[in-house]
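See structure below.
Missing here is one protein chain; the remaining ones are kept as they sit in the complex.
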Amino acid sequence: MTAQIQTLKPAGAPEQSWDLDAIVEELRLSREVADNIRHRGEVRELPSRAAVAGILDDLAAALFPTHYGRTVLTDESIDYFVGSSLERALTSLKEQVRRGLHFTADADPPVDDPEAKALEIIRCFAHRLPALRALLVSDFRAALRGDPAATSIAEILLCYRGVTAIIHHRLAHALHRLGARLVARLIADIAHSATGIDIHPGAEIGESFFIDHGTGVVIGETAIIGSHVRLYQAVTLGAKRFPVAADGSLLKGAPRHPIIEDNVVIYAGATILGRITVGRDSVIGGNVWLTHSVPPGSIVTQAEAQNE
Amino acid sequence: MTAQIQTLKPAGAPEQSWDLDAIVEELRLSREVADNIRHRGEVRELPSRAAVAGILDDLAAALFPTHYGRTVLTDESIDYFVGSSLERALTSLKEQVRRGLHFTADADPPVDDPEAKALEIIRCFAHRLPALRALLVSDFRAALRGDPAATSIAEILLCYRGVTAIIHHRLAHALHRLGARLVARLIADIAHSATGIDIHPGAEIGESFFIDHGTGVVIGETAIIGSHVRLYQAVTLGAKRFPVAADGSLLKGAPRHPIIEDNVVIYAGATILGRITVGRDSVIGGNVWLTHSVPPGSIVTQAEAQNE
Amino acid sequence: MTAQIQTLKPAGAPEQSWDLDAIVEELRLSREVADNIRHRGEVRELPSRAAVAGILDDLAAALFPTHYGRTVLTDESIDYFVGSSLERALTSLKEQVRRGLHFTADADPPVDDPEAKALEIIRCFAHRLPALRALLVSDFRAALRGDPAATSIAEILLCYRGVTAIIHHRLAHALHRLGARLVARLIADIAHSATGIDIHPGAEIGESFFIDHGTGVVIGETAIIGSHVRLYQAVTLGAKRFPVAADGSLLKGAPRHPIIEDNVVIYAGATILGRITVGRDSVIGGNVWLTHSVPPGSIVTQAEAQNE
Amino acid sequence: MTAQIQTLKPAGAPEQSWDLDAIVEELRLSREVADNIRHRGEVRELPSRAAVAGILDDLAAALFPTHYGRTVLTDESIDYFVGSSLERALTSLKEQVRRGLHFTADADPPVDDPEAKALEIIRCFAHRLPALRALLVSDFRAALRGDPAATSIAEILLCYRGVTAIIHHRLAHALHRLGARLVARLIADIAHSATGIDIHPGAEIGESFFIDHGTGVVIGETAIIGSHVRLYQAVTLGAKRFPVAADGSLLKGAPRHPIIEDNVVIYAGATILGRITVGRDSVIGGNVWLTHSVPPGSIVTQAEAQNE
Amino acid sequence: MTAQIQTLKPAGAPEQSWDLDAIVEELRLSREVADNIRHRGEVRELPSRAAVAGILDDLAAALFPTHYGRTVLTDESIDYFVGSSLERALTSLKEQVRRGLHFTADADPPVDDPEAKALEIIRCFAHRLPALRALLVSDFRAALRGDPAATSIAEILLCYRGVTAIIHHRLAHALHRLGARLVARLIADIAHSATGIDIHPGAEIGESFFIDHGTGVVIGETAIIGSHVRLYQAVTLGAKRFPVAADGSLLKGAPRHPIIEDNVVIYAGATILGRITVGRDSVIGGNVWLTHSVPPGSIVTQAEAQNE
Partner (left out) sequence: MTAQIQTLKPAGAPEQSWDLDAIVEELRLSREVADNIRHRGEVRELPSRAAVAGILDDLAAALFPTHYGRTVLTDESIDYFVGSSLERALTSLKEQVRRGLHFTADADPPVDDPEAKALEIIRCFAHRLPALRALLVSDFRAALRGDPAATSIAEILLCYRGVTAIIHHRLAHALHRLGARLVARLIADIAHSATGIDIHPGAEIGESFFIDHGTGVVIGETAIIGSHVRLYQAVTLGAKRFPVAADGSLLKGAPRHPIIEDNVVIYAGATILGRITVGRDSVIGGNVWLTHSVPPGSIVTQAEAQNE
């Protein structure tokens, strides 16, 4: 910008100068030399957060058309709406998944043809939607049973953060299993921002799952949760330590989060860490800190605080 | 869609086919047979989350016009702005409340005429707004007193998640008491998503209430909180167990959450469960787990962790 | 509104009357007499939440143009994009900062000329952006090292709430130090709402900082955090008690939050309160409650709960 | 607003006072006494221009899904898209038509049940859409044949104002014939604003109709146009004089505009007035002023201007 | 941009390079040297087209609240709506007028204090609104009388381009007379784009004015139109020649457009040029070309074309 024709600068020009040339140059040096984080090689377009958010709306509408789509749909129109919402969602999701596959550096085997792979993923994903809908209905019913304040399925779908979280998770998990890791992770982060509930898309969760209140819940990548499990706010199912390879690097993907068997209830603030098993029908009390396995039917609580 | 005229299919058609007909049919079967959650009977339109969000903006603007409406309002214009914002908010709220009343299956006595009932609710609600404004101002002042980092009322209204939460709650609670349960619940969920604070609209909260930081706070449906109470993040005022009727079903609405008397402070992460009473002027320490009543003036703390 | 010409009222007028005149008058009395919170004196326009959100988007795009701006930028176009985004961001930020300075009642020395002061702040702020970018890159690398589930820098920037929080914080902190307190606080609140992480803009944080999961984290105004520190969800770095002046008023700004030295890891739910020091290379376990200093290399855990 | 509490007026209040109370009162008097144009009786909600514009987009997408809807639609998805667009358009159109029927003061017989009448109108309208599509395709082909600058059907649909006008007209005319006069008129006005072509919805127009350039074309309510007619810009098919009833009032709806038979071409700026007939295969030259019938095969031109 | 670090250019970078540096430099030279059109001196912010469009919506709503504002307004709410819409419109208009005054280079006397002048203009403008509303109602009634196809006042306000044009013109003319020339002109251009009717804000138009169809109408700056005048599409009231000063420059503002007296009707396409007078009760036929005055009661037509 050295050719700036200074004599043409207006007399009363505003003093809002920020020394832009210098800052732009410093930022370029930071970007290209000192703190370069850009991928070397071809330009890879990132999945779009806004596009994925729109896809999630369309998928929710396709699965539960009168709740998340249009209330006025009738027997003659509902299938058209579902098919149209699906088409738009799947076509757009294919593009986002394709973009994401360019970032899967460590896929084994490597992704040769992201376009073809994305098509294959979406086709499989589409066929899983009916089964996934059945799982979600089991979750809604679990919510209605599990919260004395709940009054109807409609309220559950409209007003429960935990329901938003599980819908997002079941969609993200299906994509994760099919290999669409980055988009799955993005869906999880969108859910995290909207609900305060952070479930890694890798976590396996059985039917009739319910999270009440939910803010602060964290469920790790390799956690396995059975059916009819109920969680409250701020429950952590985390890793105790990270497996390290012989060369000192972190072992990615190694099992390191808990297994929660069927019919377990975990109250608010409980922290359960490591590849341990909480046996079926157990109850874990609030704020409990647990790093070893417990047998089926266990009731674990912490000692209560005393007055000073 | 069996009549598809296949011979007209373009030669180079894209391979983006998702087997839509099959998936739409499976989803219909899931919706109508296997996992039917739709209400039987007349079509009931759900309250609209977007409409309720707009109503909340209008109500906030009507209550605090120069903070949440238009800064430039003057003595000659402010009443017009307030009246106009109110009119729009109340007219729209009436429609949303009417919709919600169709879902109040268990109202006692049942709602015969939702239109008339909604009108009555909104009229009463409107008359409570001035008193509600006074309560909210007491809350803002409590925030200014209670947080050493706060510097002005303007900062309180602009930058405090806890203030957003209490404005939403006081509006939701007024509607809840008047019978507009579903809309009240929806307001609470909107606040939950924006603040990480989950207050059931049924909770009764006295004047000069302040939640600092607030993420993870949960306050249950039957909690009763006195005046000048201060809470920090991740405090739970929850149920210990759920009252069960003779037939084993959950007793909805039964008192099961704590009573917090005046001037109590509850620090971050404290969990207080069951229909117990925390006496006035008590201080509950961080991370405390409390399931029995404590007398006025109690100071409850947990033992501190030790170095290994 | 007493002159209402009643005879012109249409016969079939809707019954949607809310007694608006009475409510508007009561609200005016509340606003002007009973519960007046309005600043006396000149009209002061508040900083705009929407404008600041737009500025944050532009700054993120200027700092990381291919991640938060436009993926397709090339060597010939990237500097134009950066310069243009910066110009828009800085010009708009100057206006918001100027507004905010009108609310700095207690500035010492007082702000005589908010316009000039805002210009000075923005010029300094602009020159800090390259260094701030370097800090953020150290944070991203810390995230990639610290989370076994992370697979690429792109995933870190796209899907990590903790990354959103630290970008916002480093921008807010720079503004806070330059005196733009209200806008800095507003940025922190925007981050809080989007991430569940509440970092006061006054907190000083060293390089290579990483918050995993993050919901419920609270870091107080006078906290000081070294380099290579890692935090998990629901960690509190808070005040134990508030310093009080001789006249009983809260001492604003006095040091009251912890100092965390380099290479410390603090696990989920730990609560660290007061002006204590956690020595370098220490590990603080999950749910630990800590109110005294610990020497370098400490490992602090809480006793584990037992089965009943 | 007489109770304004003047003493509370801020000292440095802005001088931006507009004497609002006085102006509002004068406007009320104008509205209610001097210049009252409001309907007496029940509140009648007007059709919404924005809603009708959305309906027109949906109908165009349903009729020509790959041109005005989504290019990527495939054999398996196109019917879902068409059905879903139709459902949304028809449901919304029914509401707008119902509103409009309240303004049909002079309908004969009067509309007793606007809801039922609107339903009936929409059902008939829906069944006419396939035939209407065929007419429009004839129009597109006429455009391709009639304009030497046109290169493809795609260009015709994308870039021709005259095509926009005829699509709107054929939809408006169908509604007009079914009795939805006000909504039909609103559609015509939307087209007028977008194209500069003003066709009254009552005008009857045969197949293969083409308007080139089109700005300034006016076609009156009772005009009748045969098939394969071509018009250029600024052609008027208007009334010469307005039929007057015995009492001196205008006779609404009486035939007063031209009849244009098949295969007629009318060049730019021609003005044809009154209930005359232009016989088939005629050519009317530019700027011609014509108020009497001409037989089939006529060629009508105006004398050319001369140099001074 | 010479410091571009070429070696860092990614290998597979896209070929989408446009030689940006060269073009930007050429454009700068064009802007600053060869074809400089920028004002020398202080930065002058232009009035905003979008802001003025919003102001016009608010003013229309304030004048005709149930037609252009909210249909559901009731006796108790309508004044609040009117006052609130007015406040927003006038406050925003003041800012736009202030901007525009910086461009009034030739004002006589010159505008010393645009802020004060803008305030004065808006205050006067506000007081003229009730009288302006009365004029507009006379126009609507003229439309209802003048068009046999019109069925109700509601249709007139909703579906007539000519009504849009006259509302815009009467607002623009009031501003023009008060000295807000540039904003008045901008309003006229907004109307021109939406209606095809181009009325200079300087034109004086009496009550009960009606333009039917309207596309192509042009009314010049110094035209004077009496009451009860009716115009059809493509009528021009223009200048025959432009008065020239002794130095050969155009004399701006000199009377050069026609005077049309009361009760005149001018049919489509008539062109009336120069400072002539069309006497009251005259009828000017379609396509007539008129450059001399005609006495009251004249009927002017052109000879009709003949068949070849």
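Note that the chains are named A, B, C, D and E in the order they appear, and that numbering of residues resets to 1 at the start of each chain.
Everything below uses one rule, namely that a contact is a pair of C-beta atoms (placed from the backbone, for glycine too) under 8 Å apart; a residue touches a chain by one contact, two chains touch by 3 or more.
Everything numeric in this text was worked out from a predicted model, so none of it was measured.
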Hidden-chain contact residue, picked from the options D:G196, D:G226 or D:P258: D:G196
Missing-partner contacts on chain E, residue numbers: 15-16, 18-24, 26-31, 34-35, 37-39, 43-47, 49, 103-106, 181-182, 185-186, 188-189, 192-193, 196-198, 200, 202, 215-216, 218, 220-221, 234, 236, 238-239, 242-243, 250-254, 256, 269, 271, 273, 285, 287-292, 294, 298-303
Where the missing chain touches chain C, by residue: 70, 72-73, 77, 79-88, 91
Positions on chain A contacted by the hidden chain, ascending: 1, 4, 6, 8-9, 13-14, 16-21, 24, 72, 74-77, 79-80
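Here is the rule we go by: only the chains that are shown with their structure count from here on.
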Far-end chain from chain A, centres as C-alpha averages: E
Numbering shared by both copies at the chain C-chain B contact, with half separating same from different: different
Length of the line joining the C-alpha centres of chain B and chain D, rounded to whole Å: 47
Residue numbers of chain A (touch at least two other chains): 28, 38, 43, 72, 79, 82-83, 86-87, 91, 196, 215-216, 234, 269, 287, 302
